[in-house]
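The structure is given below, and queries will be raised subsequently.
All protein chains of the complex are present and in place, except for one that has been dropped.
Chain naming follows the written order as A and B, and within any one chain the residues start at number 1.
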Amino acid sequence: MDTLFAANSLAEFLQALLTLVGIPISAETAYLIAVVTHVALVVGWFGLPAGLFIWAERKISARIQDRLGPTRVGGKFGWLQSLADGAKLIQKEDLVPKDADGLMFRMAPYIVVVASLAAYLALPFSDGWTAVALDTGLFLTLAVLSLEVLGVILAGYSSGSKWALFGAIRESAQMVSYEIPMALCALCPIVTAGTLNLNEVALLQSGGIWNWNILHPFNFFAFFVYFTCATASCKRAPFDLAEAESELVAGFLTEYSGFRWSLFFLAEYASMFLVSGLATVLFLGGWDDGLGILAAIKTASPTGVGSFLANAIGLLFFLVKASVLVCVQIWVRWTLPRLRIDQVMTTCLKYLIPISCFLFAGTVVYPLVLATMSGKTSIIGQPAGERLVQPKKAAGVSSAGAKNESHLRITATGTEGSSR
Amino acid sequence: MTAEIILFWLFAFLTCAGAILVAVSQNVVRMAFSLVLTLGSTAVLFLLLGADFVGATQLLVYVGGTLVLLVFGVMLTATGPFTRIKSSPADAILSGLIGVVFLFIVASTVTAVPWVDSEDGNDISQKIKIGTHTKSAEGGFNPAQQGNTTRPLGLSFLSLRADRDLKLGLPSELSAESNTAPVVPGASVVMPGVTPPPKSSVPPSTGYLLPFEIVSVHLLVVLVGAAYLARTKRRATT
Partner (left out) sequence: MEPTPDKFLFISAVLFVCGVVCMTTKRNGIGILMGVELVLNAANLNFITFSRFTPLGLDGQVFSLFVIVLAAAEAAVALAIALNFYNNHLTIDVDRGDELHG
């Protein structure tokens, strides 16, 4: 069980630092502190986006509409507006309609919240800073994200209201359909990297912006398709049919109030951050700074304080990149009109699925074609294989275990070998 | 270890409770969501058994796909809100009795089996313990020792038995065997024409390429068939 939580790098750092200062600390204590820190990180980045991005959304939407937005609570910029909103929502009465199926009505928000929290399990925040470093990372994340739709259906069905039922059916049809192109596009960088482990995918892109997957011609388009589908699967505008207030009151949220309503919002903003983080890891280099500085630091000192600080700075890069993507989602929401439901389905079934199939096939064939023509598997940057078969700890694979490195090497040479 | 035992008992309980609720409940929607509980907990049991890819597939395909389909079916065929079609009490009692007897038979069979390996006489449950993760040497990765079945499974769908012939699933043996050459047994076999003889005397086991292809064609046929069946026009008789 102990390495199920990949807290080793932090534990090692704590031990090294405290021994340096003069307070010796046992491995178990360091490990415990590291685990607690990681739990705090995951839960924090589940809860924080809701507060932060609701405030950001209010400010951004206000600026887009030539307003000021919240200005009073907590000083000049209304920093504490979300906190005040939260306090207000918790105080509200928790209503259950007479026609509703009480138990399931109460249960639905928790399913949604648990699904979007559990999806954070495999998301790496920085090199090795992930709750569970699973070999099936992306697969599990997509699987858990797809559970959210069950909570939505449950909420709509058990509300005993036609608006809620319409909203839930629209919503679930949309989420189920958009999962397919989303998964296909998320698989494009996976094919490029040759591993489902999100940490390894991000490590493969470290060392400079030229190594990022977004500069791969097919992954470049896959990124935009992925982002569109991710926006749709988070029920964000222009795909927020479920909550189309002009037609459906508030969709599946119609009958919810107070705390349970705010749980849905918590989950929505958390999954917005999650899909953005996933996009960052898959396409935008994860925690890489784009210039190779962090990777160089980690090559210089593979373990201990230097590597830890590089990881901590990498965490900042990751958070900034993901937050920018969330802001793009907010920006899109307030500048694009809502689609009709048939337009939403047409976009997915007639355009996005064929496009993503083409992109997936292209990503598979591209290195083979390139290798037969030019003998290299990429135009820009180092081919993935060369990034890996270099001597140990050259490409920032420092903190990866030796066994994983051998795994990586298998993949790399595997693709290289079969491409010639 | 203790955490895994707690997880096991928790999810074992949830699995059984959900299954019993499915059998007992009369409300179809509640049945569907008890089924979600059961299948989700079973996925966790799969993860505890070290089958992480199967567990994730269970979540993605079963819970996220099949069950959503079922719930859609419930919604489309419901005549009123929260439909109940009750079975007669006599049926319920009879089937419940038969079920209990049946469970007793199966359970007594299971417990009657001595879980001992026929070859060396050791207790199987002691031989491979759940949760034998070892602390990885450096860095934050899981050791590939257990649970990381994605790659071997993928190779087995390409007719390569990684766990049997190539010993890819067992990194400890792997590093002991081939220190000098980079670990590329998988890659060297993939290349056409170059097939190194298997190290063991056992003939190489076959993989699952053909079943995999058959299943994919089967899925396509099912997709077309289901679409055809479902698109017939509504004609209300009676």
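By definition in this document, contacts are C-beta pairs under 8 Å (C-beta built on N, C-alpha and C of every residue); 3 or more make two chains touch, one makes a residue touch a chain.
This one's a predicted model, so the numbers in the text were calculated from it and none came from an experiment.
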Shown chains in contact with the undisplayed one are B
Where does chain B touch the missing chain, residue by residue? 4-5, 8-9, 12, 15-16, 19-20, 22-23, 28, 31-32, 35, 38-39, 42, 45-46, 48-51, 53-54, 57-58, 61-62, 65-66, 69-70, 72-74, 76-77, 79, 83, 85-87, 91-92, 95-96, 98-99, 102-103, 106-107, 110-111, 113, 115, 124-125, 127-130, 149, 152-153, 156-157, 161-164, 169, 208, 211, 215, 218-219, 222-223, 225-227, 229-230, 232, 234-238
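Basically, only the chains that are shown with their structure count from here on.
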Distance between the CA centroids of chain A and chain B (whole Å) is 26
Quick check: in the complex, which residue numbers of chain B touch chain A? 1, 3-4, 27, 29-30, 33, 36, 40, 52-53, 55-57, 59-60, 63-65, 67-68, 71-72, 75, 81-82, 131, 133-145, 147-151, 168, 171, 174-175, 182-184, 186-188, 190-191
List the residues on chain A that touch chain B in their complex, please. 1-4, 6-9, 12, 99, 101, 104, 107, 127-130, 132-136, 139-140, 142-144, 146-147, 149-150, 153-154, 157-158, 160, 165, 169, 172, 176, 179, 196-197, 199, 302-303, 389, 398-404, 406-407, 409-411, 413-414, 416-418
